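Take this structure, written in structure tokens, and hold onto it; I'll ask about it next.
All protein chains of the complex are present and in place, except for one that has been dropped.
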Amino acid sequence: MIAITVDPIDVAAALKSIELEQAGAIDLFLGVVRNSTQARSVNRLEYEAYDRMAVSEMEKIANEAHQRWPILRYTIIHRKGTLQIGEIAILIGVATAHRGDAFVACRYIIDTIKQTVPIWKKEVFMDGEEWVNALFGLS
Amino acid sequence: MIAITVDPIDVAAALKSIELEQAGAIDLFLGVVRNSTQARSVNRLEYEAYDRMAVSEMEKIANEAHQRWPILRYTIIHRKGTLQIGEIAILIGVATAHRGDAFVACRYIIDTIKQTVPIWKKEVFMDGEEWVNALFGLS
Amino acid sequence: MSAFISVLLFGMTRDLTGHSSVLVPIHEPTRVGDLLSQLHQDYPALAGLRTLLVAVNGEYAEVDQEIGPTDEIALIPPVSGG
Partner (left out) sequence: MSAFISVLLFGMTRDLTGHSSVLVPIHEPTRVGDLLSQLHQDYPALAGLRTLLVAVNGEYAEVDQEIGPTDEIALIPPVSGG
């Protein structure tokens, strides 16, 4: 299952959605809003998505992962809107028979999402805000 | 937190125990009882632990991981007793600032647990049972 | 033939242009590269972006891809999901 949602991500429900009798290993990766970036204090994050394309790009990534590793079930849930410190921005869950595949596939999915999926993150600081990594010359 | 327990592992509680404001990434690994091993159908597993030593060996592994990677918080929970198909035998959770460390540390912890921690798993089949990997000449 | 293409803008491209979508006049046939040139002319601040890609109907497009008024076009500044 792939989804973009404005609601808080329900980890237990996500886990339930990928459980099955053949699975011996599940890797769950959570990307969380942390309270600082390069020593600058973050108040909150704002995520924006080009929903239609973001979902189809995540589908491509999942399909590629499926071809490379024996994935039994997976889920990718990306949240958008305003997120506070400590909230989960993305959950990736991969169920496999053996643990090595779960770790590697999960890592591949998050790394590739960060490269290709049209979702944008704005860091809101005490004294300003900044679209992450958008402009030359900014951090 | 490191624990050995006979009770079902509560994923939400484990996650809560490692959340903190500095964390940008959390990797949760779940080892799950699957319904077959080498094409043989498994009914259930029975885990036995030398509790005192198992906890201290897991502490050593966690300390080593702490020295190698910037882990903010972690939890390791191993269940023992009789486990049915689909139940979680082990949960490892690692919170870090950046995702690479979470994946690598989590993987290190589970791999090393399987090598050194005095916990034993018996597979119970329809037609017999077997301590995993114990004897020469058995699978 | 003269027409308009609607372009969706997200994240930093929306901030730089002040709009969440713009109508760009084109002469058909036109290509992704032509559209980008026009947008850079109208909004010079776009040059400050580390990268600027174009999506056509939800797929990343090359600069030589032909586009028309019925296509869904979006500017894709550097992504930062996850």
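The first chain written gets the first letter, and so on, giving A, B and C; residue counts start at 1 in each chain.
We adopt the following convention: contacts are C-beta pairs under 8 Å (C-beta built on N, C-alpha and C of every residue); 3 or more make two chains touch, one makes a residue touch a chain.
Here the structure is a predicted model, which is why all the values come from computation and not from measurement.
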item: Left-out chain, listing which of the shown chains it touches; value: B
item: Candidate in contact with the missing chain, chosen from B:L15, B:L28 or B:I113; value: B:I113
item: Contact footprint on subunit B, counting only the chain that is left out; value: 31, 47-50, 52-54, 56, 78, 89-90, 110, 113-122, 131-137
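Please note the rule applied: only the chains that are shown with their structure count from here on.
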item: Mutual neighbours - chains that touch subunit B and subunit C alike; value: A
item: Geometric centre distance via CA averages, subunit C-subunit B, whole Å; value: 49
item: Intercentroid distance (Cα basis), subunit C paired with subunit A, Å; value: 26
item: Residues within subunit B bordering two or more other chains; value: none
